[in-house]
Structure formats: structure tokens, C-alpha cells
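Presented below is the structure to which this report refers.
Of the protein chains in this complex, one is absent; all others appear in place.
After this line comes subunit A, so read on.
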Amino acid sequence: MIRIFLSLFLAISLLGCKNSQPTLTQIEGHQLPITDSIQANQDILDYVAPYRKRIDKEMGAVLAYAPLSLSKKDGPYNTAIGNMMADAVFELSNPVFNKRTGKNIDAVLLNHGGIRSTLNAGDVTMRSAFDIMPFENSIVVVEITSNQANEMFAYLKSGTAHPISNMQLVLNENDELKTATINGKPVEHGKTYFIATNDYLQQGGDRMTFLSEPKSMEVLDYKIRNVLVDYFKEQDTIAPVRDNRFIKE
């Protein structure tokens, strides 16, 4: 009986339609912020709890202190947090490289996109290192030719604040390179340079192709995140600054 009624109802309603094809008439868009005014779902909290517990145990360790927050958006050309990362890579990986090869790193190049979060003012913890560098990328030292070094400067002059150490770039008012130096000296034709970078960039990341075919390469098995952790452990206070390593006149 019910079935008959339903079929009848359906038939009538279909006949009653001039056009059964639905027509899109109205669209409305909203962005809903997820804030602390929304009550958290308890099932999710309970489910996450054991996972979080294990992480918190390791992440809470205080390594240093930062008086001010540091962001990769701090400025054009170079940033305090980027300078800190590149300088830490230079300082901590050169002894490893030197011990293995008897040679020294000339300069460091990382990528701006590889700084994944701000360093918040206050205690600097293991978690801070994971936040800034969640990726598992590690340091490689590539030996590049003078031509490749010039390609590197041509790439960098676009102005993105890629973290660099022990090299300097000065742009003139037309955004052309006025000076570009490694170790305080201009690139010397025929000389090779040892650049510490990460395996992501060496393998073509961010299209830094001048790193892709080096004359030689040393894989240090030293993760960028571990460099940060070791650097934080060495320092009491983390307060790097912007400087003149990459500027525009």
C-alpha cells in the first residue's frame, strides 16, 4: 500500500515538473575560521592523546631561549632566521667536511621555502627545530665550477631571501649584481668552490640547476634539523640579526 502510494506520488511529482533537470541558481561562499570558541570533539582528542604523549615526551626538551620571534618574512634579501640557519650549517658542518676531506666549505646556500615556520619568542625546544625544519633533508657539499658559481649568483639576484653564509651579494638600483663574493672575493675563473647545501636542492629542488652536476660531492649524513638542534644546544640565547650579506643599494 505504501509502495503504491509512493509510486503514485513520484509519478505525479515527476509529471508536475516542467523540467526535471536541476538548475544551479545560487552560490554562496564563506571562510570559517577554526578558533578556540569552537568546542573540541572529544572522540578526536581521545584518539590523538596516545600519539601526542609519545611526541611530547621528546619535543618538550628546552635547548635555548629566544628573546624575540623570528620569521622568514622579516625582510627582503636576508632574514635573521635564514642567516642563523645558513651560519649554523657553515659552523657545524665545516669541521665534519674538513675532517673527511682536508678541505673547507667556501659558502652555504639553503632555500627560503625550507624555513617552514617562525621561531617563537621564549623557550627554544626540540619542537622548535621540528617546526622550522620538519623535512628529513641533510647536508651535502658540492664542488662547483666558477661558471656554476656565476649561475648561482644570477639565480640569487632575483632577490628571494634564500639563506646564505660566507657569500655576499649587492644589487644596484636596477636590481643588477654590483658585487658578488664568496669568502670575500669575486668568483675567480677556473677555480672551484665547495658549497654546502641540502640534498633537496642538489637534486633539482627549486630549480637550482647549478648544484645538479657538481665536479664532486660529499654527503655528510647530517640532517639540517640536527644541525639546528646542535646549534640551539650550543647557544644560550638565540638572537640572530639581519645584516649586509645580501642587500640592495
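Keep in mind that, in the parts below, a residue touches a chain if its C-beta (ideal position, glycine included) is under 8 Å from a C-beta of that chain, and two chains touch if they have at least 3 such contacts; residues count from 1.
Definition applied: contacts and distances are computed from a predicted model.
According to its UniProt record, what is the protein name of the omitted chain, chosen from "5'-nucleotidase", "Xanthine dehydrogenase family protein molybdopterin-binding subunit", "Peptidoglycan-associated lipoprotein" or "ABC transporter permease"?
Hidden chain, UniProt protein name: "5'-nucleotidase".
Out of A:Tyr77, A:Phe90 or A:Phe130, which touches the unshown chain?
Considering all chains, including the one not shown, the answer is A:Phe130.
Please output the residues of subunit A touching the missing chain, sorted low to high.
Contact residues on subunit A toward the absent chain are 13, 16-36, 38-45, 47-48, 51-52, 54-55, 58-59, 69, 71, 116-118, 120-122, 127, 130-131, 134-136, 199-200, 203-207.
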